[in-house]
Each structure stands twice: as C-alpha cells, then as structure tokens.
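Of the protein chains in this complex, one is absent; all others appear in place.
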Amino acid sequence: MDEFDIDRLADPDLDDPVLIEGLPGVGHVGKLAAEHVLEEFDTELVRRIHSEHFPPQVTVEEGRTQLASAEVYAVRDAECDLLVLTGDHQAGDGPGHYRLTETILDVAASFDVDRLYALGGIPTGELVDEPDVVGAATTDGLIESLEATGVEFRENEPAGGIVGVSGLLLGLGQRRGFEAACLMGETSGYLVDPKSARVVLETLETVVPFEIEYGSLSERAEEMEDVVKRIRQMEQGTTPSEEDLRYIG
Amino acid sequence: MDEFDIDRLADPDLDDPVLIEGLPGVGHVGKLAAEHVLEEFDTELVRRIHSEHFPPQVTVEEGRTQLASAEVYAVRDAECDLLVLTGDHQAGDGPGHYRLTETILDVAASFDVDRLYALGGIPTGELVDEPDVVGAATTDGLIESLEATGVEFRENEPAGGIVGVSGLLLGLGQRRGFEAACLMGETSGYLVDPKSARVVLETLETVVPFEIEYGSLSERAEEMEDVVKRIRQMEQGTTPSEEDLRYIG
Amino acid sequence: MDEFDIDRLADPDLDDPVLIEGLPGVGHVGKLAAEHVLEEFDTELVRRIHSEHFPPQVTVEEGRTQLASAEVYAVRDAECDLLVLTGDHQAGDGPGHYRLTETILDVAASFDVDRLYALGGIPTGELVDEPDVVGAATTDGLIESLEATGVEFRENEPAGGIVGVSGLLLGLGQRRGFEAACLMGETSGYLVDPKSARVVLETLETVVPFEIEYGSLSERAEEMEDVVKRIRQMEQGTTPSEEDLRYIG
Partner (left out) sequence: MDEFDIDRLADPDLDDPVLIEGLPGVGHVGKLAAEHVLEEFDTELVRRIHSEHFPPQVTVEEGRTQLASAEVYAVRDAECDLLVLTGDHQAGDGPGHYRLTETILDVAASFDVDRLYALGGIPTGELVDEPDVVGAATTDGLIESLEATGVEFRENEPAGGIVGVSGLLLGLGQRRGFEAACLMGETSGYLVDPKSARVVLETLETVVPFEIEYGSLSERAEEMEDVVKRIRQMEQGTTPSEEDLRYIG
C-alpha cells in the first residue's frame, strides 16, 4: 500500500457539488451530522481512502473486516449535489493530518468542488440546552452570508483554534482556492450530542441549500436528553419519581 | 540496514501453504498458539524479518544477542504445509504496522500462500471458564465454513476492531487477494492465557486442517488455572487449607 | 502542501538586517519580546512559513481562519534594519525542529542576515523580582560584547541546554556561518512574564542597537505583578484590605 490508497468506486457526473465533512471529534457532532445527511438521501460511495496515517486496524461488522478508511459519498437527489466525507478516524500523526487533508482536497478538486463545509462541535464545558452554531470561514463573503442565517462569529472562539481535518480543510483549502466554512455546534464536550448535530444541520440546510427530516436524529437526541437528565439528578443526589419524569419528559 | 531487512534462510518447496500468524497481543493468545504449533512439528526457519520499525533492541539468550525480528517457519510434516509467523514485537509506530504487514504479505506471496489465519485474544474483562472463539474474515465463504466449526461471528465484536498486524493481515491481505480470517479466543485480558490459546488451536486444527497434541499447552494452562484460583481466593479474602488445594488441584 | 511552504509576501531591500526570534516558550518571554518590537515599529510581513511539522490546526480571529504558521516581519524604521520572526507554534516533532530552523535560516540568508538573536526565558522555579539576562552565544567575541552590557554567562546554565528553535538557531546557525546569541530573561516558569521580556529587550536595544518605548509592555507587567501579589497573599493565607491594595498597587 502507498501512503494513501484511494479506491475509485464510482465517478458520477455531479453539478457543482458541495463537500460536507464530518469526521470524529468533539461530541461526535460532525460525524453524527454527516451520517444523518447520508441516511436522508440516496447515496453512492464514490471513494474510499486508505492510509498508513490511519490507525493500524480493521473494523468488524458481523464478522466482515474493513480496513481503516474515510469514505466519500455522492448525493444527487438533494436540491444541490453533495459529496459527503465521513469515517471512523482522524490521522494518527501531525504530518498525516496535513497529507490526509490534501488527499481529500484532491478528491474534491476532481469533482470540481468549489465550496466545502466542515462540521463539528465546540466544547463549552457544561451542558447546553439550546446550542448555538459558531462559525469560521475563509472569506468575508462567506462569513456575512452565514451570519445572516444566525451563525455566530465570536472573537477568539474557538480559543484553541480548529484542530484536525476540519481545521485544515479551511487552512489548506483556502490556499488551493476553495471557499470553506466550519460550522460548530455548541456541546458540553462530555457526551455524544445529536441535538448539537441537528442545529448544525439546520444551518447547513439553509446555506447549501437542501432539505431533510430529523426524525431519527431527534430520537437519538431524546435518548441523550434522558441520559443527561439522569446525570443531573445523580449530581443533585435525588432520584425523580416516575410522575416527575412523565412531567419533564 | 534498510527499512526492512529480510534474511532468506531457506526456500523449501511448499504445497499450498497456509500462513498462521501469532504475535504478542491480548493475553498472548496468538503468540502462545503459534509457538505451540512450532513445538509440535518439525520446523525450518525460512525468513527472519528485521526492521527499524521494531523497537531498537536485542534479546539475549545465554549471552548471545539477537536483533529484534519476526520469524517465519515452514512446517512440512503436518497434514497441510504451514508457514508460521511469530516474534517478540509488534511495530513501534502506525505506518510501521502497515509496512511490516505488507512485508509479511510479500513473504506469503513468495511462497504462493492463498489463505492466512491471524490468531489472537479478545478481551472480556473478566475471567472466562470456557472461552469461545470469536471470528472475523474477509469473505462470506470463510465466515460460513468457520461458523460450521463453532466460531462465533458477533455483531460489533470486537468493539474496537482488530488492531496491529493481525487486523492488517486481513485488511491489507484482502486488498491483495488473500483469503484471511482472524480467530480470537476469549480471555480476561489480564493474564497470559494458554487455555484460550488451546481453544483457538482446536478451531484452527479443524479448518486448516492439521492435528496436534496439547500436552505442554495443557500443563501451562493448569499452571495458570492455579494462579487464577489463588487470585480468586485472595479476592474473597480466604486462604484455602492445604487439604483443599490438594483436592481442587 | 510540501513539507515547508513559504509565502513570499514582500522582498524589501534591507541593510544588514539583524534577525530577532521570539516563539512560544518558557514564560512566553521570547514571544512577548518579539511582539513588542513589532508593536513599536512600522512592520511589513515578508514571509509566512507553513509546515506539516506545525500542529494540524488553524487559528480563528473574528471568524477568519489562518493556517498554523510562523511569520517574518521586516522593520525599516529602526536604527538598524530588523527581521522579526514570531508565531504561535514550535515544531511538533524532533526532526521537524531541525528542519524548521534550517528553513528560517534559509530565509535569513536570503536577506543577507549575518547576526541573529534568539529571545527566551530561563526558568528559576521561583518568582523573580529583578530578573537578570542570561546569555549563550556562538562566538567568544559576541560573549564579550554581551557581557559588557550586563548579560550573565554562567557555568552550566541553562542546565538542560537550550531546547527548540531558539537553541537550534545557534547550533545550526553556527554551522552555516551566522553569528548568533540567545538572550534569556530569568522567569519563574509558571507565569507569562512581561517584566522578563522587558529586561531582555533592554539588553537587545543596546546590542543591536535600536530604541523603543515600553509603555504597553509595562502595563502588562504591572497586571502580572498584581496577579503575583494575589498569589503570594493566597499562599500566606491573608487577604489584603482594599486599603492595602491601593497603597501597594
């Protein structure tokens, strides 16, 4: 295997596709969001990216093994053609992050992508009832149009910058002429957060644009809400009566 | 020395050999199993693989030093010709794991290997009285034939995938046209586990096939059983009388 | 992106420029000092150095992203032309430090730099009221001229040597014929230390030479003094009355 090994599984004709990235990260917000988009549309797996910069492992699903990879899917039945990148891993080393991101940009370029959105979470350190979406972008024009949809651009946030593939898609993407934005849903940082993924997607729907349902994501969000409630009750040292739960839930 | 340096010590004519891999890992199940196969047959050391991806060290046996390596042995007096890979080390870095595995597959290809079995343990977190064998494989055909021998293929197990050379032998092996399976004996994950190695070998015997005795491995298993018994008694805060030990042991 | 990717933003004609380096390190002394020089003069950004050896991240300022980089600024309105190197990151791996430093020296050579000063802190482990400046240099001549301005050259200090880009600018710089010195302000090692940055700059002013004001740096130093005072009072278990604070502050 070379440093990167790309399986070209399909080459559909896409019309000005927008790239959406959601890899594992804070609250798994980006990955949840990207996977929900894939659930809501018909998809075609177009590229599978393998790399020695991924962890040395295979995943196992019902006995069949799959070498560590990131996958790029094409979506053609949305209002706008999409390429969705997701997977189970970030790179395992610093230079690997740079090279993986360049490889993803190569794929994007081969499909004539102009604009890309990196999705993720921004940690707040505490449970968030109504998460905002915080943005970062490579151009003032993109910042303006995102601000118009309610995305917040805050001085010095995220404080530590944006780390990993999401950050580099903007940093390296800009150098190669892509217009790129990162949409980060507020999230505690302690729990998988489908509610945060939903607010990120609601913003994305407006700007790309496309339209999706949130049934399955809402169910997962409600399950997590329940987990959160129990945690809060444990913190307060009280166990709610069944009555209370019915009222709150 | 190059990145990989292979000593070609012998090139016997093997008839459709099956590659068996057992390197250090969970419960040392894979390594114990591979070493037991080597004890039970006449073997010929055919390759010694050195690499700067192995730890920078030599082992010492009765004063003589041996540079870190993995070894490939040929077995020709079994029902089916075998190549057995074992050694004291996994690679020390992520890309090293990928490249070491490709190097092993090169050796396998040079002996016209078609099928390979990676042996290892799957951690359960608690002591296991009658370990099952959990499997993973690269083809549905292989899964079916292994299921017929009692190997379990479970949804989402192992949960974290298969890490290291064992996992990559399947992941990279499949890309190069090998048929490959991983046989994992259940084991606590806390102790060296010859009993788990035995159940893995009993499965392997059926599918390769070959036949071996388990005398020496059983002895080691009984020694470990004794260790386990003492641990359990310590946990319960009781010390058995000598009488009891005689009866149980 | 290549291993290093340098944006050539301007190529002003500089007259025997002196390179001043201040990257993050002990007490952020070097970075504070370099940034203060940039505040005090008109500056022109001449090079931006990107590298896969920097952390895989972008910084975000008011929504706009900037790929991890080190920057080189030209200063032409000082008594002597200056090149000032600063940034938010050291390299993320050992060989990366060597190669980043060589890249910086390449830039220095392209502007015909002969002499360079690396700025930093030297940790004392305790709060320092009147920090000294400790030096290290590549030539006896430079040591003598620095000693004449009050810089201390101590046997075996800093005990662990000088680590990172500052150290390698001397070590690798000397091999390429640069004359180089490191000026290290004493600092506790626990706090960002503008006072230490000031004493380092006061020395640098004399030897380069140039002249600057310290207004803004003094303000930051006073803020830190206040922090230090509070820490000391907490350590002594006393909380000062408002009166006391007015008197001391």
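In this document, chain identifiers A, B and C correspond to the written order of the chains, with residue numbering beginning at 1 in each.
The definition used in the following text is that a residue touches a chain if its C-beta (ideal position, glycine included) is under 8 Å from a C-beta of that chain, and two chains touch if they have at least 3 such contacts.
Predicted model, so just to flag it, every value in this text is computed and none were measured.
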{"item": "Contact list for the unshown chain, restricted to visible chains", "value": "B, C"}
{"item": "Selected residue (touches chain absent from view) among C:Phe41, C:Tyr98, C:Tyr190 or C:Tyr214", "value": "C:Tyr98"}
{"item": "Of B:Glu62, B:Glu155 or B:Glu235, the residue in touch with the unshown chain", "value": "B:Glu62"}
{"item": "Residue of C:Gly27, C:Gly63, C:Gly87 or C:Pro158 touching the missing chain in the full complex", "value": "C:Pro158"}
{"item": "Contact with the hidden chain (one of C:Thr149, C:Gln174 or C:Ser218)", "value": "C:Gln174"}
{"item": "Contact set of chain C toward the excluded chain (per top definition)", "value": "91, 94-95, 97-99, 101-102, 135-138, 140, 143, 153-158, 160-165, 167-168, 170-172, 174-175, 182"}
{"item": "Absent chain, residues of chain B that touch it", "value": "1, 3, 5, 50, 52-68, 92-93"}
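As a working rule, only the chains that are shown with their structure count from here on.
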{"item": "Chain whose averaged C-alpha position falls nearest the assembly-wide average", "value": "A"}
{"item": "Length of the line joining the C-alpha centres of chain A and chain C, rounded to whole Å", "value": "38"}
{"item": "Centroid distance [mean C-alpha coordinates] between chain C and chain B, Å", "value": "54"}
{"item": "Numbers and ranges of chain C residues touching at least 2 other chains", "value": "none"}
